[in-house]
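Before any comments, here is the structure.
Missing here is one protein chain; the remaining ones are kept as they sit in the complex.
Up next is chain A:
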């Protein structure tokens, strides 16, 4: 362990000298890694990744508790916002203030109102005031640095005016983990050639006249990459979950899903008709308790035994930055004869020595995870989702999936992008990117934690949530960072719990050390202005002291 940390320290030092020699991304050409190449050849690609062999180290996660004063102030903030909301509503009702927003064309005709007034209370009075930090349009490829279209509001975000100019900013918000979002380079060239050969779309479903040779090629390539028997690809990641879980589970089955699972999984579970229970986030003891209770008591009312039990988890949770505990899950699954469904939307390509996801990260056997699901939107910079597993499973899904029978098949350029990036991922280029991502992640997280901010999640996950708690601070942080040329994603209620509003950084292999340092300098400045250093476990320090 000591030797490894020394080696890690050596690499960090080398990098500090090399920053100025990296390509600047002004022209946003293909990402180049000339000096990592040398470094890696010297150390034979062994640094950093292979040293984390023991499960303890791989699973170390931190979720610091909310400090009391932050919780109180946050509740107070929401209370004040509500008060002002009611005041403004009252002013609008009594015509002192003009009502803004669209009006129901059927309003005067005694139709039942389309929306409940309390539903739109949040939208009118809280969301609209800070609307400018969401839905920001971009005007370039979503790479490590991009162009935002400048928009101005003259009436507190009710309407926008586009000035025609663009703002250049470092992109810490897009899901571009391996940096494949490029407009030049082999992937883009192949995509363009595929448009010339196959046209833009196919206009039919996979089971009728919509299966092209490239679909078959993609599924074969993907199955080989993941070391599974077979796989099937769909045109939308959200739909992969919501339209295929009903095929696998039905009435009489039990689904145990993690409480932080994505909306698409919850929708799929609901549509399947199976019973479901949630277990505490990443809590294996709770899961075991529920498994035992389920098998022993069966269905709650009739006591009939469950037909089958499926555990649904995610590889990396996108809001928490935590990684599922795969070794323990596999143990539990074998002990209680349950099936495991793992959604690797964020972790495929981004985690593991070879980019094969969480299974690769823990060095587990792919045959132990019954259903591997993932998306192509994040690490492969394309669109769509897949399910992989045994041939019997995939054949059954092919026959019964809603998406296979009723949705249009994937278009050629999208599939070609995935094929190109998969091929690159399996070669030396891929190794460079994986290494760069792992290095960037560890560097960024370490610096944030050392500065005294509360950062959630596993130290190897490229999703870095930093807690801000108060709604006003969330908004100010976002706007201040944009003024300094860094685009970040801030989320609050209802995407997270009421108290835990946060900023979520997505690290990419395309980020150079220079960009990360610029971002850290801005975070340091803004964090000091707004007092975001909540951590009591780590001493608060300025960046220049580190």
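Everything that follows uses one rule, which is that a contact is a pair of C-beta atoms (placed from the backbone, for glycine too) under 8 Å apart; a residue touches a chain by one contact, two chains touch by 3 or more; residues count from 1.
One rule holds for everything that comes next: contacts and distances are computed from a predicted model.
Hidden chain, UniProt protein name from the list "proteasome endopeptidase complex", "ER membrane protein complex subunit 1", "Sodium/potassium-transporting ATPase subunit beta-2" or "Serine palmitoyltransferase 1": "Serine palmitoyltransferase 1".
When you scan A:262, A:433 or A:473 for touch with the missing chain, the hit is A:262.
In the complete complex, the residue from A:199, A:300, A:363 or A:428 that touches the missing chain is A:199. Interface note: of A:383, A:464 or A:519, the residue touching the hidden chain in the full complex is A:383. Among A:136, A:281, A:479 or A:538, only A:136 touches the chain left out of the display. When the full complex is taken into account, the listed residue touching the unshown chain is A:338, out of A:226, A:312 or A:338.
Mapped onto chain A, the footprint of the missing chain covers residues 102-106, 109-115, 123, 127, 134-143, 146, 148-149, 171, 173-176, 181-184, 187-188, 191-192, 195-213, 216, 235-239, 243, 248, 262-264, 267, 270-271, 292, 295-296, 305-309, 336-339, 370-371, 375-378, 380-383, 392-393, 395-400, 402-408, 411, 413-414, 417, 487, 489.
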